[in-house]
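One protein chain is absent from this view; the other protein chains keep their places.
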Amino acid sequence: MDLFPLWNSIRIALISTVAVFFIGIWSAYHISKASKEIKGIMDVLLTLPLVLPPTVVGYLLLRILGPQRIVGEWFLTNFDFKLTMTWWSAVFATVVVIFPLMYRTARGAFESFDETLAYSAQSIGLSDTFVFWKIRMPYCRPGIIAGTILAFARALGEYGATSMIAGFTPGNTATIATHVYQLWRTNNDELAFQWVLVNMLISFVVLFALNLIESQYKSKNNVKGGV
Amino acid sequence: MSISVDIEKNLGDFRLQVNFTAENEVLALLGASGCGKSMTLKCIAGIEKPDKGRILLDGVTLFDSEKNINLTPQERHTGLLFQNYALFPNMTVKENIEAGARREKNLEKRKQIVGSIITNFGLQDLLTSYPHQLSGGEQQRVALARMLVSDPKILLLDEPFSALDSHLRFRLEQEVRDLIRSFGKSVILVSHDRDEVFRLSDKICVIHNGKVETIGTKKEVFANPKTRQAAVLTGCKNISPIDRISDQKVIALDWGIELELNEKIGEAKYVGMRMHDLCMDAGENTFDCQVVEIIENPFSYTIMLKAQADAQAFGWEVNKETWQQIASEKIKIGFPKGKIILLNE
Partner (left out) sequence: MLGCGSDKPKASETEKRITVFAAASLTESLKEIGDKYMAENKNVKIVYNFDSSGTLKTQIQEGATCDIFISAGQKQMNQLDIKASEKLRPKKLDYILEGSRFNIVENKVVLVVPKNNVKNIKSYDDLVNKLKDDKILLAIGNSDVPVGQYTLKIFDFYKLDEKALAKAGKLTYGSNVKEVTTQIAEGAVDAGIIYQTDATTDKLKVVDNATKEMCGKVIYPAAILKQAKNQVETKKFFDYLKTDTAEAIFKKFGFTPVK
């Protein structure tokens, strides 16, 4: 069994999840501090990829990153760097599709934070940095871990946007999802099913590990937080 | 140690406009929920910003809208205590207190002050516990310890006893009273409980809808609340609008009775009479009243009386023994001139 789709899927999912972890937390934190109007608009915009069918997301991405469009062309002429139809194109698609999951969960975690903890900390002289890392984050961490789990799981299953922007080139851009679809369509059911099992196994291992971390963390810090 | 507050802030439904000072004493901000008293405290602590005004603490300007001064909460050195104590849930008791001592850069000294406050508050056995494992009273002690170890210039207590059961309250109130005494500096206490306010404070500032209605020593304020709202907040339950008959005679419209006063009516629109100030042998302002309801309290009775059949009732609080001796359907009751409170709107 050619294992390329396995490695490709895992690296795409890992890179996307890490990227979305930082971008998601950063935007969730700053937007939770913004005015009601900005919060409302940003929430809608940033949750949009969740609502749109993945193929539409892929289509829109192609229209931005394609070689004839502004961004795509810029990279092509200046760096001879193709943004589409490569394995990392799948990263763009996956990041966009999983971002809302991380963002909304992190947002929920930050919103649930009891501000009086921050106020008390400030009044006894603790710096804002200390407050963020030593008080706010530990409180919100279970929610953030949950968001990461969701994002990674979704990343592994991402198909529609990836297919549009990265195509399906065996050995080059194939992911587990697009590979399974291909096998299924060409009546290679048995192999397809084997891959489905592989996918489920990875997901199970990762989700189990993350759940373990989450419960350990919760009991150690007695935090009631979470999604 | 003195504090001077003169601020304004738009709060949507109303405008907060307060102006008071305190000098090495306990000042209570008494008012109903949502009147702006907690907001005032937050403005002093620096976690909320007034629209304009000045706040001075010990000669240091914490806030001045004209000079564009607005110190961060960290720079203000205030001690802020919330109802929920705000203990950091992910830290042990020891770590919580140590967090409060972080201003002290010298590690040796820091260890020392942490150690001594732990001893003072008797927290030795709780050091490795987490906040959720502590009782309400223990949590308060830790919160107070953490606050004091940060060496604040003023204590700001936001409804410190609201979260407690009544039997705990008494004991913890005592602890806080001792603490305040030994603190020696100014304390601003926010509460809606008039008894607690009376017990703990020296000065009272009554706030209603963002405005200061009355300010003075606690005795002054209770004796002479000045406004109807302040009277209500200080626990006066018998209040009636009045019409002027002469300079020192009015008719209480709700109760349908005429009252003679000790002083000139002035601009007053209401009279108030505390329930326990009514008495049977007042001499003056006495009326034949019909008992309409007898309400039993744990240690007293509240007798609802009507002087006129078509008027509203007013209440008389009397202890149980006395009532048992004089109980009847008709009572002669009097409004002593000296206890009549004249109130503006």
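As written, the chains take the letters A and B, and residue 1 is the first residue of each chain.
Just so we're on the same page, a residue touches a chain if its C-beta (ideal position, glycine included) is under 8 Å from a C-beta of that chain, and two chains touch if they have at least 3 such contacts.
Every value quoted in this text rests on a predicted model; they were computed, and no experiment measured them.
Considering the whole complex, the hidden chain is in touch with A. In the complete complex, the residue from A:18, A:71 or A:85 that touches the missing chain is A:85.
Among A:99, A:139 or A:181, the one in contact with the hidden chain is A:181. From the set A:12, A:62, A:93 or A:131, the residue in touch with the chain omitted from the display is A:62, counting the whole complex.
Residues of chain A that touch the chain left out of view are 55, 59, 62-63, 66-69, 84-85, 163-165, 167-173, 178, 181-182, 185-187.
Rule of thumb we're sticking to: only the chains that are shown with their structure count from here on.
The centroid of the Cα atoms in chain A and the matching centroid in chain B are 51 Å apart. Interface of chain B with chain A (complex): residues 42, 45-47, 72-74, 76-82, 84, 86, 88-90, 99-100, 102-103, 130-133, 143, 146-147, 149-150, 152, 156.
The residues of chain A lying in touch with chain B in their complex are 114, 116-117, 119-127, 130, 134-135, 138-139, 221-224.
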